[in-house]
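Of the protein chains in this complex, all but one are displayed in their positions.
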Amino acid sequence: MHAWINRQSLLVDYTLSALARHAGRNLAILAVYSCLVFVLASTMLFSDALRRESRALLSHSPDVLIQKLSAGRHAFLTAADVERIGPLRGVSRIEGRRWGYFYDPAVRANYTLMAVASDPPARGSIRVGEGVARLSGLAKGNALALRSPEGPLHVFTIEGVFREESSLVSTDLVLMHPEDWIEFFQVASDLCTDAAVTVVNPAEVRNVARKVAERLPGSRVVLKEEILRTYDSLFDWREGLLLALASLLAASFAVLAWNKASGLAADERREIGILKAIGWDTRDVLTMKLWEGALVSGCAFGTGLLAAWIHVFHFRAPLVAPVLAGWSVLYPRFDLTPSLDPWMLLTLSFLTIFPYTLATLVPAWKAAITDPDAVMRGSE
Amino acid sequence: MNSFIELEAIRKVFHEGEHNEFTALRDVSLSFSRGSLTVLSGPSGSGKTSLLTVLGCLSRPTEGRVKVEGELVSNLPEPLLAVVRRRTFGFVFQQFQLIPGLSALTNVVLPAYPTGKPHRVIVDRGLALLSHLSLGRLAHERVERLSGGEQQRVAIARALINDPPVILADEPTANLDSALSSAFLQTARELRDEGRTVILSSHDPRICDAPEIDRRIRLLDGRITP
Partner (left out) sequence: MILDKSVLALLLASGAGAAGTLAAAPHALAVLRRWDLSSGSASQLRLERMSTLVSTGMALLLLVQAPALLLFVAAADGMASHFVGAMCAIGSLKVNPFGFPALITQIAAFFGTLIWLVLNAVDGGCRDYPLTRAKHGVLVALIPLMAASFGLEIAYFSGLDASVITSCCGSLFSSDSSKVANDLASLPVRMAIPIYFVVLATAAAVAAVTAWRGRGGIWLGLAGVVAFPVGLAGIVSFLSLYVYEDPLHHCPFCFLKPEYGYRGYAFYGILFVATAAAVSAAALGLLSPRENASRDLQERVPRATRTLGLVALAGYLSTVAVSGWQVLASGLKLLGDA
């Protein structure tokens, strides 16, 4: 075992010096390799992040959402409507929600103003998402003045700033007392924006939705699992499409790697001949070559992944986002929450390191079976 | 029974069965004992190098048998053959065949890498060998910056790193002037006196006719001539 470790470390040692001696040649392949990892990793990191954001966003949304439609457009739901849905088997709670969008010209941003029913802020106070706090430059205890769409100016005291796991959720949210909300938007007190239904047994969701639709014709019933499914398949499909294209890239890269590896330069060939003549056997040379591949792979994988991370989470993926345009339309602006999924790493290595290693194997073997007596003759 | 290496009826054919088939060795039988200094001589193309490669297990004979310490090695599978080669033979090649870009020391220790000995042990032995050949201060110099004679001594140190009982040298003095040639001969005699079997090939009369040589073998057209 000791001997094995010694041998491997000596072989790695030699490999490193060989890589350094042929740096120019290796840098080219390393650059292409890193680029490939970068493109694949950017795509995966970006779509993973979007998937997570959408899930986080939806985790706050109810199992079933009821919206009223009037002339095909979203309209207010009345208290009577909510009552009409009434007691339904399997439903633990129906709650009318009040929320609306508000454009603040002072910071040129849209806020989502929402009334909270349980544990609301005191009247005249609000809780704001950290995005709002950042945009308006205000902190806890400061006052935020908003001119209501109906005219009068309302001044709220910021009672607290909250942040959520997903910035999508928290960025633009302003929570206020229901009475304040009604006053601000000048909406009749028996109207609400939509109704949220909580269902006890997930398996019952579809039944509940059907019954709601029957009792409240002209309403739109949205299921959380339905949205999740749509988002997921949309994301997966687009990501897959991009990756499939990128896999073509990977394939051509493998061909390139094969070519580069089989076109061993004369000096490299001579080196291997010498090693064989002075006592290395085929397996030693092959192991050395595999180490070479592993080092190149590790280097390219690390570089590409790091660059992709910075690209996606610091610069918001300018290089892949346009290709995946559908997503940026869904969410106009937000920060992605950095995270790294082990399955993604595994998948990424399957799509990059695995083909590279396969492509360089046969050339490495061809080099390794050089006849040891080649060095004795024809060496000029 | 005190012969260390035995060759029995060796035939070596290149490109067997092709239009350019060439028989480089015919019916060569030889044996070498420990602690001897032998020179293979003969005109160019007579088969000296071919004989050394077969002898040193760098290539297999087309026919015939090679035995090392009584053990038949000519049909061993490659990994086993490599082990025999590593343990038994040290090679000094005609153009030295050092790897450029590496230091003298690294070149010297390379044959020991597959043995799995600790790095420290290998390096210490390499340094000892180099300073024994008065190259201690050049150990960390890149080999291509060394002179011809120094390069040859690096090659000798490399041949000795695994402490092999047999040293094979192909035309060791072809690139050296007469002072360096006699220095080499001196080293070869020391190795023989340590109990090693030293086999040189040469058509250099300074070597072939030197008094230190125990045995002279002449090759002509792949045959041993008296």
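By letter and in written order, the chains are A and B; residue numbering begins at 1 in each of them.
Operating definition for what follows: a residue touches a chain if its C-beta (ideal position, glycine included) is under 8 Å from a C-beta of that chain, and two chains touch if they have at least 3 such contacts.
Because the structure is a prediction, the values reported are computed rather than measured.
**Q** Out of all the chains shown, which come into contact with the hidden one?
**A** A, B
**Q** If I consider the whole complex, including the chain that's not displayed, which of A:Asn207, A:Ser262 or A:Thr347 touches that chain?
**A** Counting the whole complex, the residue in contact with the absent chain is A:Thr347.
**Q** Which is it among A:Leu16, A:Ala145, A:Leu241 or A:Leu340 that touches the chain not included here?
**A** The one listed residue touching the chain not shown is A:Leu241.
**Q** For the full complex, which residue in A:Asn142, A:Ser233, A:Asn259 or A:Ser339 touches the chain that was left out?
**A** The one listed residue touching the chain not shown is A:Ser233.
**Q** Of the residues listed, A:Thr78, A:Ser125, A:Thr282 or A:Thr303, which one is in contact with the missing chain?
**A** Only one listed residue reaches the unshown chain, and that is A:Thr282.
**Q** List the chain A residues touching the unshown chain?
**A** 44, 202-203, 225, 228-229, 232-233, 236-237, 239-241, 243-244, 247, 282-283, 286, 290, 343-344, 346-347, 350-351, 354-355, 357-358, 361-362, 365, 368-369
**Q** Touching residues of chain B against the unshown chain: what are they?
**A** 60, 74-80, 83
Just so we're on the same page, only the chains that are shown with their structure count from here on.
**Q** Which whole number of Å gives the spacing of the CA centres of chain A and chain B?
**A** Computed from C-alpha means, the inter-chain centre distance equals 62 Å.
**Q** In the complex, go through chain B and note every residue touching chain A.
**A** Those in contact with chain A are residues 49, 52-53, 58-59, 78-79, 81-83, 85-86, 91, 93-95, 97-102, 106, 110-111, 113-119, 122, 158, 162, 170.
**Q** Over in the complex, which chain A residues touch chain B? Could you list them?
**A** 2-4, 6-7, 9-11, 13-14, 17, 21, 267, 271, 274-275, 277-284, 371-373, 375-377, 379-380
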